[in-house]
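This is the structure I have questions about; it appears just below.
Apart from one protein chain that is not included, each protein chain of the complex appears where it belongs.
First chain written, first letter: the chains are A, B, C and D, and each begins at residue 1.
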Amino acid sequence: MEVVVQITFGVIAVFILVAAAMVVSVRNVIHAALWLIACFFGVGALYMLLEAEFLAVVQVLIYVGAVSVLILFAIMLTRQITGEGVRQLTNRWPVVLAIATLLFATVLAPTLINQQWNVPPAPPLGTPEPIAGPAELGRGFVNEFLIQFQVVGVLLTVALIGAIVIAYEERARRRKVLTLAEELELKRLREQTSPTVPAPVEAEPVVQESRSASER
Amino acid sequence: MLQTQELQVNIGPQHPSTHGVFRMLVTVDGETVVDLKPVFGYLHRNHEQIAEANTYLQNMPYTDRLDYFNSMANNHAYAMAVERLAGIEVPERAEYIRVLMVELTRILNHASAVGFMINDMGAWQTPLAFGMREREKILDLFEMASGARLMCNYFRFGGVARDLPPEFIPNLRELLVALPAYIDELERLLRDNEILLQRAVGIGILPREVALSYGVTGPVLRGSGIPYDVRKAEPYSVYDRFDFDIPIGKVGDVYDRFLVRIEEMRQSKRIIEQVLEQLPDAKGGHINPKARQNVRPPVGDAYARIESPKGELGFYLVSDGSGKPYRYKVRAPSFINLTPLADMCRGYKVADIVVILGSIDIVMGEVDR
Amino acid sequence: MYDILQALINGTFGWGWPDWLIYLISSLVVVTIILVVAPLQMLFFTYYERRVIARMQDRIGPNRVGPEGIWQPIADGVKMFTKEDIVPEAADRIVHFLAPCVVVAPTILMFAVVPWGPGMTPVDLPTSLLFFFAVSSISAVGLMMAGWASNNKFSLLGAMRAVAQMVSYEIPAVLSLIAIVMIVGSLSINSIIEYQAGLLISNRDLPGIPDLGLGWFVFTPVGFVAFIAFFIAALAEGERTPFDIPEADSEIVAGYMTEYSGMKFGLFYLAQYVLNFLLCAITAILFFGGWQGPGVNWLYAQAITPTNPDGNGLFNVLAGALGVFYFLLKTYIFFFVMVWLRGAFPRLRIDQLMDFGWKFLIPLTLANLFSAAVWVAFTRWGAAEGMLITVGWSPVLRWLAAFIITLAINIGVYLWLTQVYAASQAERRRVELEELSATL
Amino acid sequence: MMEPPFEIEIPRGRVIEVQRDDSRVRRGGGLLRGMAVIWKHWKESFRLNRSYSQIHGTFTIQYPEEKPRIPEAYRNMPILLYDDETGHELCTSCFQCERICPPQVIHMTQAKDPATGKPVPAVAEFIIEYDACMSCGFCAEVCPFDAIKMDHEFELSTDDHAQLTVHKAQLNRPISYYASIAPTMWAEVRESALKKLQGNIRRRPDVIGIAPHLTERIAARRAELAAQAAAPSPAAEPASPPAPSAPTEARKLTPEEKAAKLAAIRAAKAAQAGDGVTPSAEGGTPAEAPPADDKAARLAAIRAANAAKKAAATDAAPAATGEPTTPTPADDKAARLAAIRAANAAKRKQAADSVDTEEGS
Partner (left out) sequence: MPEMSPAELRARLAAALPDALVDVAPLAMTPPPAHGPQPGMFHPPDPFVHPDHLVAAALFVRDTLGYALLSDIAVVDYLYAGCFELVYRFYHPSGGPGIVLRVRVPRDAPQVPSLTPHWPAANFHEREAFDLFGVEFVGHPYLRRIYMWDEFEGFPMRKDFPRQGDKYLGGDE
């Protein structure tokens, strides 16, 4: 069994690494995003291998299902959808690689140093039971980590409201295409509010206005 | 800042819901229509020139092919034009039969028009199937009388091709039992339907103020709230002998046109009932005078128009004294009703275009001619 | 499956095979069954839908191929296979090829956690419900790939719509499920099903109710609202008619499938119908007790189970057959409802769909979540949780109180929301116009 | 611009504004009502509905098994009528239909008296291009002799476009057929049509104006007679005479013999063109319509001619064995029998030949 698990781990790990490398190296941005999804998926599989099913499922749900879609949406909405992307790797890629490696090493080093290999670590006294399932997780949220949970919730709500506010401002500034009925309605409204000062546009008959718009 | 980019989308000519080979060059901003240009002519066959090469009677079957849903109405308009040109009298009974046929055509057309419109909204064929069921029954009646279902070629100058067969009236009476049930059911199915209301109310508004200036006619004009119906405005045939109402809309949106069509079916049924009452008393006369095969009208011109189910259908004929029309012009309602399409669609969503188009109710055979 | 094989091989035959071999065999058998059943369901569903909708339109439907046209889907499949596979020249070939696979794979994966009968869950995950929805969200990526790779405006528009719709309707779907999860206290589909034993009332809520397998959630106010909300969201996720906007043929031809032909198109079709099956199935499971029904639990009590290794294998089969029967019956009834809706309604527009999802369905499910909390508090909490009112009440009283309160909450919220929703629809046009007249 | 409201005076009726009722708050009731309608349709659809007064129930016509109801007035494609008794066609080639036809798909040539070269009130060849015909029915309407009528047969699809150019032989239908599909419409015109026909028959010399396949029926008899008469080189005469010589020869013969000879020539030509069965007999259009013996007779005649030709070309024996056994044919039936026998013999011979050639090769 152990061997199978290790082989599987190897395969998945290589897959993740290849996918990650492709993300930063392929030309097409959409392809890069798709490789990123593959990478996320690999991480989910890794969690599954570690028997952290809940985490794996959440990884898939959030990263593959939501985040990646968000990324794809963002790319497709902001870029020429058909155009080939620019080359992702610049000439300075070794520098970036070095920095990334360094950062990764700083994260990983303490773990590597402190880890006692091949010996299951004895839980120090006083540490709580590891949180395993969703039920414990939920209880943890509302008992021990209540404050943190609340803070995160407030933060997310603020972010949500902020997004709405930004989007709302967008809409007000957006070019609105008037329908024929709205045009007339507007004209009527304007006549009601300022009956004495007709704008030059208003002097023309409505039909002409609309015609020029459609036959442009 | 999100920069939106205008996109040009071709809807048609090969598209499931353009009612034939019709193309709309739509400029969209996101999903909002900025501009729309109708492009047609894919079905153009120069009908008018064909007609100028034929004798007057030979054109009768060609008029069937204009608006192939309403061949009877086309026949009627053309027959009226030639009769005016040549000064032919029509026996009373023939007039009643004509009115009967044209009103049946109206029911048939509106049943399928409503069905197609709902189909364009995405209902999976059901209202259309119900409409088609009633249409088939009416087509059966047409077949009994004229021998053909769609290309009826039933009207002749000074009458109709032959008198109604004996089984026609009983079958028609049976159909008149089913029609109100069908219309009521259609209303129950759709009238209050929240989804339909969402899709139809306030969509494709053609305001009353501009509807006339666009020259639209028929249910589109009446849906905009202008009670203009050739049957009342300039009664032709024997329409001045029937009681019927003109339904008009309030706002001029898709929903109004839908309701106007439904109400017009009811009124047509009313007319048919009155025809059935008055038909036995109608004075005879030879319904199909065979002598009218070779009409040679005097030099002059004539215009005849009827209220076809789609709007005002007119035929303008100029005679040079020969057996063939010198000029033959069709004033096709579907064609002219497309004039405001661009303005009706502007500002709405892409999905609304097809619904608006469906609510105008065009037939490409008539648009392209 | 593992239990049965274990009992069969090591018990009955006494061969003494190692556990991992039996595990492997049972997995392979299960996988094979799923891979056979999924396409079969799709084939049956296409036939079923066409026949039913034809009847609704006073027609007969396909009835030429085989008796009553039963081989029609096979004929369609053969046609699909033999058609030319066309890839547009401007398409991204690899992504274009991968997209149908990415769409189909998750739908098959979702079968892994669907219990067909008592003890007939392919993989009994403790978080199976979450798994179900997590995996279902993957297909959005596939749709996106399909729409993008086709390099067609209609395709891209369809894909955008599909993904936007799936992502937004996942929220009400999951929110309505959370209400159920709260009551059950577990994310496992099996425990949700087991909770629904009883008669009109779950025997977990009210111990002592005779177990006829009819204690479905749909009979409670919370469950009913959750069911309605979930079913509507399922219609949107499965792209069924009032919400079949991504492939609105009257607007954008066939949406993301426009540039697909042959078997790739068939795969999309397969994915869609399998997804529909699964959504119907999960609706049946969550709100209508899945395989629960009169007699199943009694039969299963006699069968070989991990807790009862001395049972009779015959009862396994009997309970399984009855459970599968109930399960499929419910599923097919839900699909009938889907077809029924398709026969009756036009489709919404994309912005109306979003409005409906965000402004009506999500508030409704949130309110329902609150109702669920009330339900849990009244039926289960005691003094320990701080619920002091109900201390000393009999379970019947508690249940009744919970029922009445949640019913009142849900009806009130529904009426209020419809009012507000309708008003907002009317108001918006006016507000927009006022804004405009102010700016101009 | 005009300002609303437009006042319109309506003599009979009123202008009604439709009830929109779109501002009411709806809570899904309309959806449920719609579903109820659909449910009723689903429930009722298991019974068949053929009534005009009902809107529920399945109204599908299961086409190949169940034929649609076709009213008498139904018009599909034009056909030509001939009289059952005399075999004379009603058409006099007055060109009325050719003139009125809107798409100009009717073409005909008038029959000429071979003796005098003068036109005869009968039609020699009559072609309708079915592929371009628009089924308007004008030809039937204008025909003063009621010779052209509209058929009820609508299964005309073919994979051979040329077959849709239909010649007189395939257009011919007996009056009895038309009377069976449109009894009242035929009854209306029967008297006058038959009267006009009698007048026309009097002006038709010889066999001109007789439906082609009926002349062949006589031909079958006459062909054998001729074959018998020319004993040592049997059947060569009727089969091989060149076409131009036929009229000159015909002048000397009695009308019946001449007719037989003409028919034999035609049959032989047909046999050369096709393989035993002519395309005209193959065409589905006329095959079903006439009474069975007409068809059989035509087929038999063709086969007889075919057999005779075969016999002349290869070996006289089979034909000879067939022919002497036949008594002088007195009626059509005997002629047909003989013809069939001759055809069988020829077929056997042909089969043997083909076997020989196969072995040889």
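By definition in this document, a contact is a pair of C-beta atoms (placed from the backbone, for glycine too) under 8 Å apart; a residue touches a chain by one contact, two chains touch by 3 or more.
The structure displayed is predicted, hence computed values, not measured ones.
J.: Using the document's definition of touch, tell me which of B:Leu57, B:Val99 or B:Leu212 contacts the absent chain.
T.: Reading the full complex, the residue touching the unseen chain is B:Leu212.
J.: Return the single residue from B:Arg156, B:Lys329 or B:Arg346 that touches the missing chain.
T.: Among B:Arg156, B:Lys329 or B:Arg346, only B:Lys329 touches the chain that is not shown.
J.: State which residues belonging to chain B touch the missing partner chain.
T.: 40-41, 44, 46, 48-49, 53, 210, 212-217, 226, 228, 232-234, 298-301, 303, 305, 312, 314, 316, 318, 320-322, 326-327, 329, 331, 335-336, 338-340, 368-369
In this section, only the chains that are shown with their structure count from here on.
J.: If you count the contact pairs for each chain pair, which pair has the most?
T.: B-D
J.: Just how far, in Å, is the C-alpha centre of chain D from the one of chain B?
T.: For chain B versus chain D, the centre distance works out to 38 Å.
J.: Any chance you could list the residues of chain D touching two or more other chains?
T.: In chain D, 1, 26, 28, 31, 34, 37-38, 59 touch at least two other chains.
J.: Would you give the residues of chain C that are in contact with at least 2 other chains, written as numbers and ranges?
T.: 56-59, 343-345
J.: In their complex, what parts of chain C are in touch with chain A?
T.: The touching residues are 20, 90, 92, 95, 125-127, 130-131, 133-135, 137-138, 140-141, 144-145, 148, 151, 156, 160, 163-164, 167, 170, 185-187, 432-433, 435-437, 439-440.
J.: Could you pull out which chain B residues touch chain D in their complex?
T.: 54-55, 57-62, 126, 130, 133-134, 136-137, 140, 143-148, 151, 153, 161-162, 165, 167, 171, 174-175, 177-178, 181-182, 185, 188-195, 197, 201, 208-209, 212-213, 225-228, 232-233, 240-251, 255-256, 259-260, 263, 290, 293
J.: Under the definition above, what is the set of chain B residues touching chain C in their complex?
T.: Listed in rising order, the residues are 7, 9, 15-17, 31, 118-126, 129-130, 133, 189, 193, 195-196, 198-199, 202, 349-354.
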